[in-house]
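Right, subunit A next:
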Amino acid sequence: MNVLTLEAISVRFGGIAALTSVGMTLKQGELLGLIGPNGAGKTTLLRTVIGVVRPTQGRVVLRGDDVTPLSVDMRARRGIALTHQIVKPFRSMTVLDNVVFAAGHAKTGNVLRALGTRSRSEETQRARQLLELVGIDRYADANPNALPLGALKRLEVARALATDPKILLLDEPLAGLNHIEAERLADTFVRLNADGVTMVLIEHNLGQVARICPRVVVLDNGKKIGEGATRDMLSDPAVVAAYIGKEVAHA
Partner candidate 1 sequence: MRNPLQLVTAVIFAASLGTAASAQDSVKIGFHAPLTGFAAADGKSARQGVELAVKEANAAGGLGGKKIVLVTYDDEGKPENAIPIANKLIGQDKVIMTVSGSYSGPTRAAAAVFQRAGMPYISAYAIHPDITRAGDFVFRTGMMGEVQGRAGAKLIGETLKKKKVEIVAVNNDFGQALTAGFKEAAPKFGLEIVAERTFGMADRQFGPLVTQIKADNPEVIYAPGYFFNAGPLVAQLRAAGVTADVIGQEGYDGQRFIEIAGKAAEGVIITTSLDRDSQAPATRAFITDYEKEYKDRVDMVAASGYSAISVALEALKKAGSQDGKTIRDTIRQNTFETAIGKLAFNNLGEVKKAVQVQVVKDGNFHRYGVIDDLQYLAPPER
Partner candidate 2 sequence: MLEVRDLVCGYGHLVAVHGVSFSVKAGEALAILGANGAGKTSTLMALAGHVDIKGGSITFGDEDVTRATPMDRCGRGIAITPEGRRLFSDLTVRENLMVGGYLRSMARAKINLEKVLDLFPRLKERLHNRAGSLSGGEQQMVSIGRAMMAEPKLMMIDEVSLGLMPKNVDICYEALDKLRSTGLTLILVEQSLERVLSIADQVCVLDSGAVAWTGSAGEARGNPEILDAYMGGAH
């Protein structure tokens, strides 16, 4: 069953085509890799799915419903979550509160409801679990400004997970992590995926992509140039020429 279908998405920024008629489907429970050169339009595609970017053409269909006209927050409430490539923690609050807030999504959906409730104990507990899950629980009470980039990347993941997403869009979550840390976080993704969270992963760490994503979509220059089993794609001449270069990744 397709949870998410992108129908011929085109995006233009001030006359420059960022995406040209990109179509793609995401199956329930899938862990899809989204790869391609820098500037290929991967991040733009994820931002179109969550609604930060409005497509000039095409539709975003979530479980059969056209969500293209919906705002970002409405899409988030339908279960789409995004981790930012350029980290965006709430810098005025602690790492823990960043996640607590996201975990309170049921209370913050309606302004009156939000005004009527004060208890944060459940959400705090859940947030601590999530910080532990991504391995940054030792930073819980720190200010995000004091964290190294890799930890902030993981905070993005924990905060997105706190919204209990059905579809998790991960934009380079492994950047800034060394191979051991990356492997550990990738394993976490696999576990979550097994628990039923559908995921799209943008990542240049092809080793991890090859390890955890059965299927990838390859973008180049705003167009889809390939889609299929990860192993096949990583050896596809067009993909190698555009993306991987002369050294074949250690897949």
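One rule holds in what follows: contacts are C-beta pairs under 8 Å (C-beta built on N, C-alpha and C of every residue); 3 or more make two chains touch, one makes a residue touch a chain; residues count from 1.
Regarding candidate selection, all candidates are chains of the complex that A comes from, given by their letters.
Just so we're clear, the structure is a prediction, and the values are computed from it rather than from any experiment.
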Requested in this report: For subunit A, choose the touching candidate in this complex from 1 or 2.
Outcome: 2
Query - candidate 2-facing residues of subunit A, complex - result: 35-39, 85, 135, 138, 145-151, 172, 175-182, 184, 204, 206, 242-247, 249-250
